[in-house]
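With one protein chain held back, the other chains of the complex are shown just where they sit.
The block that comes next holds subunit A.
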């Protein structure tokens, strides 16, 4: 992905002028959660769109080339072919947005995808994930190595010491959290973040993407996330270019909901191919 946010000189006066009214944001979050009542084909279409925004992720200490390969194959065919076919969506390029792995597994993922003839990008968390408390030198080296191994996107953990002391960094995407925190992607926090994206866009014309991560497990939640983006930022932020869902188990639930839409029956998890 090309750097689309050239950034601007740091303006802390702007940052300090930001006002957030917590109760109004909480109310807005509730309203958004009650907003999407899509049924039938609308629900199916929105779920498929959610699939295309997923960064299918495995970030475990015991990741091996084997399970990374399974993940890559699931990413290229996230929804059972027969289900897609019955919705006439089999040839519409429904894949996840990317696969997301640790730097040491990037090479495995790139190899698996290449073998499957897929152009799906590999994203890697880098820079001392998840705490970011390593020195700048090793962090930069980590990014370089991941890129050399073929990673197209890097999820950087910012140095929160710098952020909390007001020394911010710029990016193409902002992410709610690493997914490894006690509190991860919540709607009120997301509303504040996407409004910052809007603020920056109105000021500079640069579009920054948004990636909620951590704890997003159900199809229904994915629909709320899409609604939130549509309501606050508009339809342009509903594509993988500007919106990602960082998740591992979400896809299975979405696939089951799609199964229900197609067949009218509720699926067991084992009926869906494993990631």
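Keep in mind that, in the parts below, a contact is a pair of C-beta atoms (placed from the backbone, for glycine too) under 8 Å apart; a residue touches a chain by one contact, two chains touch by 3 or more; residues count from 1.
Heads up, the rule we're going with is that contacts and distances are computed from a predicted model.
According to UniProt, the chain absent from the figure is "Aldehyde dehydrogenase 16 family, member A1", selected among "Growth hormone receptor", "Aldehyde dehydrogenase 16 family, member A1", "Elongator complex protein 4" or "TRAPP complex subunit 2-like Tca17". Of A:38, A:67, A:118 or A:186, it is A:38 that touches the chain left out of the display.
Between the chain not shown and the residues A:180, A:198, A:241 or A:260, the one that touches is A:198.
Residue A:25 is the one among A:25, A:143 or A:189 that touches the chain missing from this view. Touching the omitted chain from subunit A are residues 19-28, 31, 36-46, 48-49, 87-89, 92, 195, 198-199, 202, 226, 230, 233-235, 238.
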